[in-house]
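Here the complex is missing one protein chain, while the rest keep their positions.
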């Protein structure tokens, strides 16, 4: 599970029928300190997240468990909205 | 789920029998701004995508859900064609 | 399975209902020598780990097997607490 | 699914019993232009590929679908042999 910030929305009219009705949000991975890390991805929203919010997202086959449709071809889903992070200072 | 641009076609006559009839497109991962990012991969097309189009693709075991054959050895599939992207300016 | 050090806690009130009751720990991947490597992730704790402890975590769909809820959208879980590491000197 | 070139053979007498009879080929990921990219991996061959051939391989749990044994611990398999690639010039 990763931390991310929702930074946009993707619209796709032609898509797999099991994705109809899913909100496709562009999520930027972030560090615990909120810094952007790596490449953004498209996540299905399942918790009512909006642009600008910090979220928890999952990837891989378990992401499909978060949406109501069975057997949807979904590999990334937002499963929580971050209230707060408590984190030690990191030295890399 | 990732953003990509279809950049080519792969032809393979000898292949797993569960792949017969699948269109194999070469997809280049792109950023929300359309810039090429990372290495291209081969994706099975399930939505009628063509070379030059911006698409959404999934990877991993869920990709096989997008194609009609059961239990096909497919780990990447195009599941949508992008109409538009609304995205905040990113600072990396 | 990876080595990590628990470095923080994430709190999310709005989340997938199958995550209710799960403790979400921020885990920093580490080398066998204890050095920080790569980006931290959020892991569900299943063994009573605390901040500062060295742990073993798993990622992907098997992580969900470590928690009591069935079919939870979990892709990272702490499955052990490290007592000791015996490791050869590495040259990279 | 990725493009690769078969560059070698691995021999392992002591191995999981579900791997007995599987041909283990060393495959180097390549770009659509045939350039080596990233680190080689071991793939189970299911289509009669030989050293020097360009192939399509899959990774993850779907790879096990390509081989006859059920529930084999296989995470990479060659599923096709490339006849030709048509690809746009890429700018990275």
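The chains carry the letters A, B, C and D, assigned in the order they are written, with residues numbered from 1 in each.
One rule holds in what follows: a residue touches a chain if its C-beta (ideal position, glycine included) is under 8 Å from a C-beta of that chain, and two chains touch if they have at least 3 such contacts.
Keep in mind that what you see is a predicted model, and the values were worked out from it rather than measured.
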Out of C:7, C:58 or C:72, which is the one that touches the chain we can't see?
-> C:58
Note that chain D touches the chain not displayed via residues 7-16, 18-19, 24, 26, 28, 36, 39-44, 51-52, 60-61, 63-64, 71-76
Missing-chain contacts mapped onto chain C = 1-3, 29, 31-32, 37-38, 46-48, 56, 58-63, 65-66, 77, 79-88, 90-92
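What we mean here is this: only the chains that are shown with their structure count from here on.
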Separation of the C-alpha centres, chain A versus chain D, in whole Å, is 31
At which residue positions does chain B touch at least two other chains?
-> 60-61, 63
